[in-house]
Structure formats: structure tokens, C-alpha cells
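Right, one structure below, let's go through it.
The other protein chains are all here in position, but one chain of the complex has been omitted.
Moving on, here comes chain A:
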Amino acid sequence: MRGVVIPISMVPGNSVIHRISPLPKLLLAGCVLVLSFSTRNPAILGALIVLGMVMVSVANIWKPFLRVMAILFPILLTLITLQSIAPAFPRPWTPIVSMGPFTIYQEGIYSGVTMVERATSMTIFALAAIMTTHPSDLFASLQKIGMPYVLNFILTMTLQLIPILQKEFTTVLSAQKSRGLKGTGFAAVLPSMVPVFVGAIERVQQLSISLESRAFGSSGAKTSYRSVKVSWVDYLLMLLTTFGTCGLLYWIITDPSLDWSRTLIFAPWLAITLFTLATIGFLIFVIIAIRVVLRA
């Protein structure tokens, strides 16, 4: 039952990363987002991932982080499978092997691998920022950098709603099991989605009424119960992050040798192994997911 719950929310702790103000962390997450979209170089993306892992280690959030990745990563693997046979890449494509109706292309594997790296690096930094920041601090910091109040509120509420929904899902599933729910596959899990979403909608409706009755729409400056202090260390970190990112961006844009799409050749065995592993990985995930969800 606990396997179903994925906490994408703050993991309390007292590491250096926890103590840094949310602003540098958000900035870093944003910079990594920009960087990963500006390059397809597997080494740079890999380096970003390693850096993210260092952050996760320092923050000591491996367990919750891996729990999220255990769900996300297999889904990302489908990118390799799909890209290999239908690359999102300008032609010409270099075929590696043909298997029945499908042909695996060199560019496809490259594209799939880099896309997975891209998504992974972005996720690591975003998760590291969210998991080490109190939701209210996140709220206060976003407000500080000029995010409109209402938008900001929606974002933080959504983040807080996720763990609640996950808990509800578990509860509803246990209700169905206590009425002898049998069967396997998604058809069996599907009914529990209904009450969870109906519950969520009811909750949101009530929330909007209670917000209004507490003068949510009124004008005037909004304050937060928790205030975010930005120290010189934070400014220094933000400065470093900005410079680092700009430097990297400059290098990425000006150095054409960083485009390895035609030079990095995957040997056929490697390509097939990657393709097969990704596909099997995803299928195993689907099977395990169904099992976990249905386990008593």
C-alpha cells in the first residue's frame, strides 16, 4: 500500500541545501532547464545529472527522490524505444538494424538517450529544490521574484494537493479491497480514480468558497507568515549560478563540435541492447505498477 504513495513535497531535513534560501535553488533549477534544452551533448547533460546527484546526496533525500524516479524513469525509457524507431531528428537517418517492420536508427538512439538525459537532469534539480523547501517558503520566494500572487497560489496549492491525492487514492483502493475487489490490470484500478477525482473537485470547490470567504480576491499587498531572508551567501550563489550558466551557454552555442549527433556512433549491439533494455524496463515497470497497486 505504501508503494503507491510518492511524496513530491518537502522532506524535512537540516542539510546545507535545506538551509539555502529557496531563491538560489529555484534559479539553479531554472538555469538547468534552459541549459538542458539548449544542448544535446550527452556529456554535458550527463555532467548536469551528476551535479544534481551530488545535490541530492548532500540534501540526503535519496530515498524519496528514488521513489519518484522509480516511477518517472521507466516512463522516460519509452523515449528511447520510440525515438529509436521514429527519431525527432532531421533526416537523413542512419539505419542500424531492422527488426520486422521497425528499423532502429543511429540518430534515434542518440535522440532518445539525450532526451532521457535532458528530462532526468531537469527533474533532479526541480525535485531537489522542491524537496528541500518548505511550501510556504517557496510561496514567499516566488512572490519575491515577482510571480503574480494568484498564479503563485495556484502553484503552491497544487504542490500541496499531490500528496493528499496520493493518500486518497490509497484509501479508496483499500475500500474497494474491503469489498472484495478482484481482478487485475488497469480496469481494476480505474474505478478508484473516480472517487479520488470527484473528491479532488469537491475539495477544490470548497477551497474556492473558503478562500473567497476569507477575502482572497481583495486588493492590497499580500504577506506571508514565513518570511524568506536572502543573505549575502544566497546572492553569491545566485551570481555564481548565473555566470556559470551564461558561460556554459556561450560555449554550447559557439562550439559546433559539441554536436555529437553524427559523430557518436552506437555499435549495433549497443543500440539493440539499449533499445531492448528500455523496452523491457518499461514493460516490467507496467507489470510491477499493476501489482503494487493491487497488492493487499
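By our rule, contacts are C-beta pairs under 8 Å (C-beta built on N, C-alpha and C of every residue); 3 or more make two chains touch, one makes a residue touch a chain; residues count from 1.
Methods note: contacts and distances are computed from a predicted model.
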Listed names "Xanthine dehydrogenase YagR molybdenum-binding subunit", "Glycine/D-amino acid oxidase-like deaminating enzyme", "Oligopeptide transport system permease protein OppC" or "ABC transporter domain-containing protein", matching UniProt entry of the absent chain: "ABC transporter domain-containing protein"
Given A:100, A:146 or A:180, the one touching the chain that is not displayed: A:180
Options A:198, A:211, A:253 or A:288, residue touching the unrepresented chain: A:198
Residues in chain A touching the chain absent from view: 168, 171-172, 174-182, 191-192, 194-195, 198-199, 202, 296
